[in-house]
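Note sheet for the following structure.
All protein chains of the complex are present and in place, except for one that has been dropped.
Each chain carries a letter (A and B) given by its place in the written order, and its residues are counted from 1.
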Amino acid sequence: MNSLMIDKKPLLKVTELKQHFTLKREVVFQAKQVVKAVDGISFELFPGETLSIVGESGCGKSTTGRSILRLDEPTGGDVLFKDESLTKMSKKELRRVRGDIQVIFQDPYASLNPRRTIRQMLDEAMAIQKVLPPNEREARMLELMKHVGLRPEYLERYPHEFSGGQRQRIGIARALAVNPEIIICDEAVSALDVSIRAQILNLLKKLQKDLNLTFLFISHDLSVVRHISDRVMVMYLGKIVEIADKSSLFNNPLHPYTKALLSAIPVTDQTKREDRIILKGDVPSPLNPPVGCRFNTRCPFATDLCRKEEPKLRELESNHSVACHYAEELSS
Amino acid sequence: MSNDVVLEVKNLKTHFISSKGIAKAVDGVDFVLRKGETLGIVGESGCGKSMTSLSILRLIPSPPGKIVDGEVLLNGKNLVTMPNAELRKIRGNRISMIFQEPMTSLNPVIPVGEQIAEALRLHQGLSKKAAWAKSVEMIGLVGIPSPEKRAKQEPFQLSGGMRQRVMIAMALACTPEVLIADEPTTALDVTIQAQILEIMKDLQRKIGMGIIFITHDLGVVAEMCDQVAVMYAGQIVEHQNTAELFKNPLHPYTQGLIGSLPKLYEDQDELQIIEGTVPSPYDYPEGCRFAERCPFARSICSEKQPDLIQYDEESKVRCWKYTNEWQVSLTKELVTT
Partner (left out) sequence: MIFFILKRLMQIVPVILGVTLVVFLIMQMVPGDSAVILAGEGASKETVEELREDLGLNKPLHEQYFSYIGNIFQGDLGHSLKNNQPVLEEIMIRLPITMELAFFSILITVVLGLIAGIISAVKPYSFSDIGVMLVALLGISLPSFWLGLLLMYIFSIKLQWLPVAGWDSMAHIVLPAITLGAGGAAIVARMTRSSMLEVVGQDYIRTARAKGLKEHVIIYKHALRNALIPVITVVGLQFGGLLGGTVLVESVFAINGLGRMIVDSIRTRDIPMVQGGVLVASLVFVFVNLLVDTLYRVFNKRIDLN
């Protein structure tokens, strides 16, 4: 996979993406307050791979997903989908591309219309994107239901008649209905119980293989990320701190934040547990992020340099980039 | 050994009675908690673990909830039948609780210091000043910087992690014998979760309380607990010491649960799954409640409900596989085929 990737063209190329939210001012003279939810991130997504974005709440991982699709208009940077700029597209062109890039959200129930049967929902999705003429949709719907492991008679039911796991399957079926190339999974399995989560994860993996899908998988759960990803990108306060192949990232994390994050995960096998690094304090507010390296307030190794100068994301090993001034020293 | 027992729960049944019928949320739960020990109660949503924890201090919403049977013994005294006034002297004093949602579990309009101090005035008869001083001390003890300043703040001025620390400070202010922690870290980020778990372990060493730790996260169980009770459909299906549970899970449900976790240190192509879904608490099947999803189920499993039997000295399991009847039914099936 990794060797193949190099000579493949990226399907999605994100450059210097920024998403700043300006808070409403109480009074005219108040200083402008800007939340830098995503602050200049660049990465590529290659066909057929699963790239995960991990991080804690407020790191900007979900905002990144939304900005790519312009669900929130990005305030800077560019997103290329097959060499076409999504940020410069008209609304009409964007609607067409949204058929190629689908999203699955955490709460499938909130994103399903309670008054529509599954059949109506799938039919509508196909009609909007004009993927199939009406007479061929029936067969396609049955095929979709089979893909996601739901019985064909469920087509006539309403969302409230399903359990959480089944609803997520419906969400997946609807995303697949328009033959997308990329699926953005935004915390898609986070609300599910472990046994159901395993079913959905297996399903996603199988679908990726069968349908040659590309996943951008957004999650806070590192063990899930490890299971599903080819490459992993770690975010902290709107910045990418590390991006690498899965095995490289999990076996040899370079950024002190990634190390702390990995060591903080409770594991069932206590013999495999590494020494825990407990970070001090809370994640600072993205409203006034720390100057220099954004992690410097919690980093056990921070120096004056870290408090002054923002480290750039640089490739330290092949397919393994990190944004830390002292990555070399810390890894040896 | 039994001298150490602080809390004993016997055949606890909490049912919810509504127009839809009777939901048997907790349906015959037994366990003991020893001094200084942490007992984990794990299970998936709807298994009754939270309702078990709320039933101990009779905090279930009533109506529609009702404890219909069983005993909860704190050093031999039954909390289920105790008059309210007497129970109130135990709540927050000898048994205290922390909850899942640090965001909503603190009163939004009362300074956090006061929320801690009121329990101290109530249970320990401290003066206003002494209670406040102790409250500030507790806030410092759970690792919140500048406790004097924080004590005067209202919850919205604190982060989620700090609020959960305040909850812990509140729960431990009167040095309880039992702390019930209901998913205390589920709403928190992993790095904050690590901080909170560390604080809890640390304070347990200092205070020596027994902890009942309710969670759905098996990793957290492995970190925190000495003993684990696995709940499924209102009942405990397995009870073992933690290391043994992960090494040698007995109940097919526990096996499935552990198998369905993605491993952090090895690659897997496919995760093990448990087929099907949990039965409705309004209408449990007659036999074993897991039989429908169990890969080992035989005819006896859907006919009769198994008891929670002693597997060895330290382990209990609710499964026909570990009984003589299983062997009998096996031979019977062999004979008929």
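Heads up, the rule we're going with is that a residue touches a chain if its C-beta (ideal position, glycine included) is under 8 Å from a C-beta of that chain, and two chains touch if they have at least 3 such contacts.
Since the model is a prediction, treat every value here as computed from it, not as a measurement.
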item: Sole contact to the chain not displayed, among B:Asn93, B:Ser135, B:Gln240 or B:Ser315; value: B:Asn93
item: Touch with the omitted chain, as defined above, among B:Ala25, B:Ala119, B:Ile274 or B:Cys294; value: B:Ala119
item: Residue among B:Val6, B:Val29, B:Leu57 or B:Val72 touching the omitted chain; value: B:Leu57
item: Hidden partner chain, touching residue among B:Asp30, B:Glu154 or B:Glu244; value: B:Glu154
item: Positions on chain B where the hidden chain makes contact; value: 57, 59, 61, 88-93, 96-97, 99, 101, 104-110, 118-119, 122-123, 154, 156, 167, 170
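Following the convention adopted for this analysis, only the chains that are shown with their structure count from here on.
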item: Separation of chain A from chain B, taking each centre as the mean of its C-alpha atoms, in whole Å; value: 33
item: Footprint of chain B on chain A - complex, ascending; value: 56-57, 163, 165, 193-199, 201-202, 205, 220, 222-224, 226-228, 247, 250, 260-270, 272, 276, 278-279, 282-283
item: Complex interface listing, chain B residues touching chain A; value: 44-45, 159, 161-162, 189-195, 197-198, 216-223, 243, 246, 256-265, 267-274, 277
